[in-house]
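Below you'll find the structure, written out as structure tokens, and then a few comments.
One protein chain omitted, others in place.
Letters A, B, C, D and E name the chains as they come in the text, with residue numbers starting at 1 for each one.
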Amino acid sequence: MKMMIINIFFILSLVSSISFASVQDFCVADPSGPQGPSGFSCKNPDQVTANDFAFSGLAKAGNTSNMIKAAVTTAFAPAFSGVNGLGISVVRLDLAAGGVVPLHIHRGASEVLIVIEGTIRGGFISSDNKVYLKTLQKGEVIVFPQGLLHFALNNGTGPALAFAALGSSNPGVQLVPSALFASDLPSELVEATTFLSREEIRRLKRVFGGSN
Amino acid sequence: MKMMIINIFFILSLVSSISFASVQDFCVADPSGPQGPSGFSCKNPDQVTANDFAFSGLAKAGNTSNMIKAAVTTAFAPAFSGVNGLGISVVRLDLAAGGVVPLHIHRGASEVLIVIEGTIRGGFISSDNKVYLKTLQKGEVIVFPQGLLHFALNNGTGPALAFAALGSSNPGVQLVPSALFASDLPSELVEATTFLSREEIRRLKRVFGGSN
Amino acid sequence: MKMMIINIFFILSLVSSISFASVQDFCVADPSGPQGPSGFSCKNPDQVTANDFAFSGLAKAGNTSNMIKAAVTTAFAPAFSGVNGLGISVVRLDLAAGGVVPLHIHRGASEVLIVIEGTIRGGFISSDNKVYLKTLQKGEVIVFPQGLLHFALNNGTGPALAFAALGSSNPGVQLVPSALFASDLPSELVEATTFLSREEIRRLKRVFGGSN
Amino acid sequence: MKMMIINIFFILSLVSSISFASVQDFCVADPSGPQGPSGFSCKNPDQVTANDFAFSGLAKAGNTSNMIKAAVTTAFAPAFSGVNGLGISVVRLDLAAGGVVPLHIHRGASEVLIVIEGTIRGGFISSDNKVYLKTLQKGEVIVFPQGLLHFALNNGTGPALAFAALGSSNPGVQLVPSALFASDLPSELVEATTFLSREEIRRLKRVFGGSN
Amino acid sequence: MKMMIINIFFILSLVSSISFASVQDFCVADPSGPQGPSGFSCKNPDQVTANDFAFSGLAKAGNTSNMIKAAVTTAFAPAFSGVNGLGISVVRLDLAAGGVVPLHIHRGASEVLIVIEGTIRGGFISSDNKVYLKTLQKGEVIVFPQGLLHFALNNGTGPALAFAALGSSNPGVQLVPSALFASDLPSELVEATTFLSREEIRRLKRVFGGSN
Partner (left out) sequence: MKMMIINIFFILSLVSSISFASVQDFCVADPSGPQGPSGFSCKNPDQVTANDFAFSGLAKAGNTSNMIKAAVTTAFAPAFSGVNGLGISVVRLDLAAGGVVPLHIHRGASEVLIVIEGTIRGGFISSDNKVYLKTLQKGEVIVFPQGLLHFALNNGTGPALAFAALGSSNPGVQLVPSALFASDLPSELVEATTFLSREEIRRLKRVFGGSN
């Protein structure tokens, strides 16, 4: 091997001659700072550690003893502070037999869902009212294009587990039944804008806890 | 005035020394070409005229003799070919007394709605189920943030007219009642993902013409 | 109807099992906070109301008793605080007979203009110096592609009214005559960069109030 | 329930009065068409089925009997045709004990990695040469910010499985050792641009099959 | 050195286990294919060579024997085919003593200008008519924010040379004097939208060759 002689002067020179700031390699969320349209303020990079880029909140199964027999656990900014500004995030779906993630949308973010255990039926509806339905086994993936109503159900006999990634660091989830029946949107407006009967609306407002 | 002497040589030189292509000043939609994720192929610029940037299809009132007592007329690409690639488009809303634009979303596009005539109540629901409702008079404007369920009603006594602009050249419109009841999404899936009763679903499938 | 038995435990479970933050459903402008490249800081969502998403400042006709016989009234962020971060905004154009919106550009935002009353001639010039001119009647629409010089005139006999939407929450307006003649750009620089005569520049600087 | 009387005329009216094109609800990749900067051409929507949005190629474990004791199986466009234009994709990582995904980058896409089985050590290096290292157990997640060198290793005793999502429909993977030693980048250029010794370069070119 | 024994089987395994398409590492412009809103179609990657990423057209000084005593030579897509889709491009400015790049804008692209030789005065005007003027010596840089009118002059005594980069692969250049006086925009419209006198307009239409 040809010897490469490099003295300490050269090394120091290298450090000073190529000194680049890395302030925006990442922008770990600092929820105490102001938010802007593109996300949370950045935590001081000097205080950022590897822990900011990891999230263990999805390691434990969610509790599915509820009306939907399902649990959706999110790893969005700012809880998962490292994804702030990176346009990606994750959710964990636990579905007991018969469990369902009700009809919902995310704010303009597409979603890929990966089945880890069990059998999941995923579907979405296009804006010209076509239905795209697919039953997925372990290891199979489905994509829900951004801004379209979609859902997922456990149509197997045992529990199901899936992880999904979304194309936003904080994509939100707008559940149609919650928007209609857990909110205080007056029943007459729900009726007028959905064509549901007043009786049905009142029944579901009681179920979901909505007022008016 | 100080005379500026410029001979023909100079003029021609100017033309040749500063010759810039303008192939992408605009990308008028050519629906006969392939589409890509960012929109339609561009029409040959040599064949583009001022007419491509104008649209007269919104000049006439829509027919509101229908179930929703409303008409939504769109100026989206490719019908309004000039907006292709420009991230903006327009719709006209005619609402008879009691008319409604049902609960819907657009694919990630925000919307500004301007009331031209009458009184319109616009509203949207946030992803944490808060309701934002506003009654607008002539000349007033409301913005519906992207990806959130929203609607508009004529809550005046006479007809209402509004124009709305959307932040996409082809934003789509996904009407919740049509998605559920005019599609062939099986009734048991509608029930499972919305908590509506089977009876209500069947009633509305008959109304909207959905199968299954 | 099959009875759906849901106890209060299930309802509360639903609320906790699907709890999504909605901090970025919108980012209503808080002008007192710092601005960033993507817009104003977001107002605390708890203090946001429906009023933040509505704007009544365009309801009244602008005063057209001025040199251009026209008034341009804007609904941009932060005045229209709800549009911050949503990439869309609105302006109202009142044009008396003979009124004109002078030659101008917006910062990279495309514009759709809708004629509400009267007759408006809209035009733009491409970067290879082609002119696209269109006379629009009530209800007709024109699109001005982003970053190109454009203008609008009332070429009817009575007043004209139009609304325009722009693909930015704060698109700015750079009027060419104001930039040249209402600024303190030295006359010799105006002359050198536009080829206008010094006399003409001085005359217009007096008209528009520019110095130098 | 108040009876809602709707005759067939109204239903048909609804269909015609609200007819929206959905050409861009999605842009399923058509690899036979031209590509553009934003992705593949879109398949004719009439020929799109639910199968286009699902991918079963990740269901089977990759073969880890190789030098890196690992297999990276990708679900990118156009193989996973439904993700085209949606800015998201998926990969499956199988790592035998001691397996490694070598140092690499993606073209500007951030990545979230979810451990499904085993123990994985993930790390990345910032542009100011700080190292962020984290050992993850089943169910834990790490995010690799876009454009930074990163890697993953199985540092457990048994096999490990992970899925990762990337913020691009076709993010590419540039492996540093392959770029240097499996390419035909001349050895003297590898030496000059990395400071590796000529002997080491030649040794690794033999391992990886690179020429020059 | 510890010997690393790697047999040919392992090497081949590596190649097959990590096989990633790179179809979108770049999208070299193929002007014979259709254009879309995001740029030109991509040339078949198999036919792409290093030459596609290099451009020698800026190596030669432009001819400044013209009215503006300047030459602007562009390296935009598709002439510089490698920049297609990459959001960046270059121009060369040669300015004889007294030479000027007239008042102009680019379609939403910001510009950084680097002085290589001589003295250049660069300036831009904000949308509230403030003027930002700076005289630059060799090696100094100025940035012109996107969508604002700007210009550059040689205010030294000898020739000047600069290179500028723009944040678009094909940013266009719209010269205000050419738009007004080299186009066929009718003189009465130029007058109405700029307040210039008819005499001045006619004089400059003769200079620039515009009709009407």
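Just so we're on the same page, a residue touches a chain if its C-beta (ideal position, glycine included) is under 8 Å from a C-beta of that chain, and two chains touch if they have at least 3 such contacts.
These numbers come from a predicted model, not from an experiment.
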Across the complex, visible chains touched by the hidden chain are A, C, D, E
Considering the whole complex, not just the chains shown, which residues of chain D touch the missing one?
100, 102-103, 105-108, 123, 125-127, 129-131, 133, 146-149, 151, 153, 172-174, 176-185, 189, 192-197, 200, 203-204, 207-208, 210
Can you list, in ascending order, the chain A residues touching the missing chain?
4, 6, 9-11, 13-15, 17-18, 20-25, 27, 30, 33-42, 84-86
Positions on chain E where the hidden chain makes contact:
1-2, 4, 20-22, 25-26, 49-51, 53-56, 58-60, 75, 80, 82-83, 86-90, 92, 110-112, 114, 116, 123-124, 126-128, 130, 132-134, 136-148, 163, 165-167, 195, 197-200
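Convention: only the chains that are shown with their structure count from here on.
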Contacting chain C as well as chain D are chains A, B, E
If you average the CA coordinates per chain, which chain's centre is most distant from that of chain D?
C
Where chain D and chain E touch, do the two copies share over half of their residue numbers, giving same, or under half, giving different?
different
Calculate how many whole Å lie between the centre of chain B and the centre of chain C, each centre taken as the average of the chain's C-alpha atoms.
18
Among the residues of chain B, which ones contact at least 2 other chains?
4, 20-22, 25, 34-39, 86, 107, 123, 126-127, 130, 133, 146-148, 172-173, 178, 182, 195, 197, 207-208
